[in-house]
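In what follows, a structure is listed as structure tokens, so that the remarks can point back to it.
Here the complex is missing one protein chain, while the rest keep their positions.
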Amino acid sequence: MTTDADKLDSVVAAIAAEMTARSERGTVADYIPELARVDANSFGLVVVGADGHVAAAGDTDVPFSVQSVSKVFTLTLALGLVGDRLWQRVGREPSGSPFNSIVQLERERGIPRNPFINAGAIAVTDVILSGHKPREALGEIVRFMRFLADDSSIVIDDAVAASEQRTGFRNIALANYMKSFGVLENPVNYTLGVYFHHCAIAMTCRQLAMAGRFLAHDGKNPTTGLSVVSPERARRINAVMLTCGHYDGSGEFAYRVGLPGKSGVGGGIMAIAPGKASIAVWSPGLDTQGNPLVGQIALEILTKCMGWSIFAA
Amino acid sequence: MTTDADKLDSVVAAIAAEMTARSERGTVADYIPELARVDANSFGLVVVGADGHVAAAGDTDVPFSVQSVSKVFTLTLALGLVGDRLWQRVGREPSGSPFNSIVQLERERGIPRNPFINAGAIAVTDVILSGHKPREALGEIVRFMRFLADDSSIVIDDAVAASEQRTGFRNIALANYMKSFGVLENPVNYTLGVYFHHCAIAMTCRQLAMAGRFLAHDGKNPTTGLSVVSPERARRINAVMLTCGHYDGSGEFAYRVGLPGKSGVGGGIMAIAPGKASIAVWSPGLDTQGNPLVGQIALEILTKCMGWSIFAA
Amino acid sequence: MTTDADKLDSVVAAIAAEMTARSERGTVADYIPELARVDANSFGLVVVGADGHVAAAGDTDVPFSVQSVSKVFTLTLALGLVGDRLWQRVGREPSGSPFNSIVQLERERGIPRNPFINAGAIAVTDVILSGHKPREALGEIVRFMRFLADDSSIVIDDAVAASEQRTGFRNIALANYMKSFGVLENPVNYTLGVYFHHCAIAMTCRQLAMAGRFLAHDGKNPTTGLSVVSPERARRINAVMLTCGHYDGSGEFAYRVGLPGKSGVGGGIMAIAPGKASIAVWSPGLDTQGNPLVGQIALEILTKCMGWSIFAA
Partner (left out) sequence: MTTDADKLDSVVAAIAAEMTARSERGTVADYIPELARVDANSFGLVVVGADGHVAAAGDTDVPFSVQSVSKVFTLTLALGLVGDRLWQRVGREPSGSPFNSIVQLERERGIPRNPFINAGAIAVTDVILSGHKPREALGEIVRFMRFLADDSSIVIDDAVAASEQRTGFRNIALANYMKSFGVLENPVNYTLGVYFHHCAIAMTCRQLAMAGRFLAHDGKNPTTGLSVVSPERARRINAVMLTCGHYDGSGEFAYRVGLPGKSGVGGGIMAIAPGKASIAVWSPGLDTQGNPLVGQIALEILTKCMGWSIFAA
């Protein structure tokens, strides 16, 4: 183990200790009833370095609902399928609005602002679904996650998916609204079925950090050398994460953390330190923008201690 | 001269040649009458490396109106004056709206979304003005630019400032609107007077690239070693530039160029490659978002050739 | 027959002749495929006076899809069921937006601005449905229409209802959006089923003019003397029609016609001259606000000739 790995291990351990002890933890999402059952005190942090070293502390092997973090992977898949034509169906600008806003859609004729707000991610799912049965599209997404994480135990939490399907009225509204503008090609309930299920994929911090490695290393798995996407595409996905990955808190995340990252209401954040590390943190309580409160603080400290901000010399 | 400097010189020269030859050049801003007189075929590119080497090509020594690029420097000054209290007067999130939108102000009770849209920059100017006469505040801003660029010849183009003062009805609207919410503390015409004048500062690409060095090097001038701001503040200003520096084209700039940058309707862009270079490019024609068309393309090629994207490993 | 009746007959005949001959007729709604089949040259006008005299000209006995005109009757029914508590679920202010806008719903937490925009009418339908099966609620609405028109031949056009159910994505979006705020109490597809079907009721101008009599006569059928609603409620329904009955063209209709009225995309308008007459006009082509083009002109001429504007001495 290198000195760097030693430092990383001790930093990660210290952060986990501090974050676990913290009293103010945000509010666990309750709009999906199944998510509300999670223990608000959970905290996990896993960092996979360029050399393959894994620094881990806390609840690193407890599966949680990845929710919107899955949008990074469906974006990657959709770009693989249709390339830059994807950007005719979804923009890549920050929205200046909450994650589930419908106002922007009316102003811009059903084209979502970016692939990370709910409407945009639904449009991306529609692209992946195209010409397939929901079950097939879903299988492809899960297999992609397992491949990236190198872990075939990753599964969908059907109870969470069913919970969203029963209560996700706002997402149903967004999807039908886009359909009314012709932005979705598949039957709305097919697209939403796949969307709700890929959001309901359950992963551990360890699995998530492993899955993100290709984004930290110009599109390649640094251990196997296998290419997932081109270097240019990896850079661009990181750019979209930086500007849009935390909804209407993206500017704040860039300001404080300084890394591309994507949050989910299940409490997970995947963050990328290009050339250095793939990071996953989990803390179920959310702030007022719907981003994990403790997880963001953990990442701010981590970036500072390790000097990993992409905005630093 | 190092090999790197050689490469940089030839890349910069090649880009300038290609960009100068390009026929599609965007539309020169005409909403400020004085700006409309500029030659649409102008192009300049200057890169100041970490080692102090200057690569320059094209119209590098023709002064142009920096316009909104000045907002990076007024932000720096205001943070120096009041520190993080500044963020009570202006946000730091992308706006999802054009540079001169007033809609967002109504929704958020007069607090501009970020310091780089017009309303936000006016609020920042109001902070700098506080307790001073307009002439004094303006003197401080110009002296700061001269200090950063190490060039005492930098002046304000009074004709441009006067032109804006006669025709800048939308900015007058924004300022009065904020005043109605108590967001501005000084008389509106004082604040606007300073704002219009600092936007009317005329600089060359060379001066602008020199002035940006502290942002590329953790807050320090790499040649003199003199500290302008703390490393943390430099990182944070870069982060705000990345998420908000190109108005409603910020996501696009991050996606294509991958550097923190700030554009102006005078055709200038200042971009920062942390640890590597401070860059200034000038091309008067603008795209539909009001950002310099050719300048953005030049930066995209430069970043790709030099491998400087902050999103790459 | 009185002299007034003579005058009315000749005015109605003259208007019908002029309107039938007119070349510019607007655009037949095609967003509901079934509606697009209607003959754009159709025109009918029926006026039922206080004395029971019926002046009729043109296609007065051709059934057409009443669409949004039905909202006046569902509003009346819902007020009968829950009284002023209805106004906790829907407002009574003009929306300043198109009929199918969703923006206002986001700003006002799912409460529609008034019962005549689509979202508001869906909320009203939800109130009528409450505690019943869709088939029962629908039966009640149809029976009410038959009772008011004194005509048991009125039926729902199932092909139109089915057409809307297949393509009404925007209404599905509106309903789910309200459901996400808890504004709808019944299952969304139940409420929408009833809504799509009551909009698909087919009526002739004659039937529609007969059905509106109670609103022209302080809540009573002037022939039978039977009370439908209280005088105050009749006045208030008229007031809501005046301010909100033509979506974002309501101000224009008040300005030009000067009567409470409700339009539908099927080309029908029901208008009320309090104390004087109940009026129905049908012309399938719509203007840019989605209101019948020729029908509005017919009403403007009618009101002027008869001196019926509510704004005149």
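A few comments on the model shown:
As written, the chains take the letters A, B and C, and residue 1 is the first residue of each chain.
Here, a residue touches a chain if its C-beta (ideal position, glycine included) is under 8 Å from a C-beta of that chain, and two chains touch if they have at least 3 such contacts.
As the structure is a prediction and not an experimental result, all values here were calculated from the model.
Although it is not drawn here, the omitted chain touches the following shown chains in the complete assembly: B, C.
Among B:36, B:82, B:102 or B:155, the one in contact with the hidden chain is B:102. Of C:145, C:161 or C:254, it is C:254 that touches the chain left out of the display. Screening C:20, C:42, C:70 or C:95 against the full complex identifies C:95 as the residue touching the chain left out. Only one of B:22, B:53 or B:170 touches the chain withheld from this view, namely B:170. In the complete assembly, the contact with the undisplayed chain comes from B:180, out of B:10, B:88, B:153 or B:180.
Against the chain not displayed here, subunit B makes contact via residues 101-103, 105-107, 169-170, 172-177, 179-180, 188.
Residues touching the missing chain, restricted to subunit C, are 50, 91-97, 104, 113-114, 216-218, 231-232, 234-236, 238-240, 242-244, 248-252, 254-255, 258, 260, 274-275, 304, 309-313 (touch as defined at the top).
FYI, only the chains that are shown with their structure count from here on.
Set against the Cα centre of subunit A, the chain with the most distant centre is C.
Over half of the residue numbers found at the subunit A and subunit C interface occur in both copies, marking it as a same-residue contact.
The most central chain, judged by C-alpha centres against the centre of all protein C-alpha atoms, is A.
Centres computed as Cα averages put subunit B at a distance of 56 Å from subunit C. Taking the mean of the C-alpha atoms as each chain's centre, subunit A and subunit C sit 48 Å apart.
With touch defined as above, subunit A holds no residue shared between interfaces to two or more other chains.
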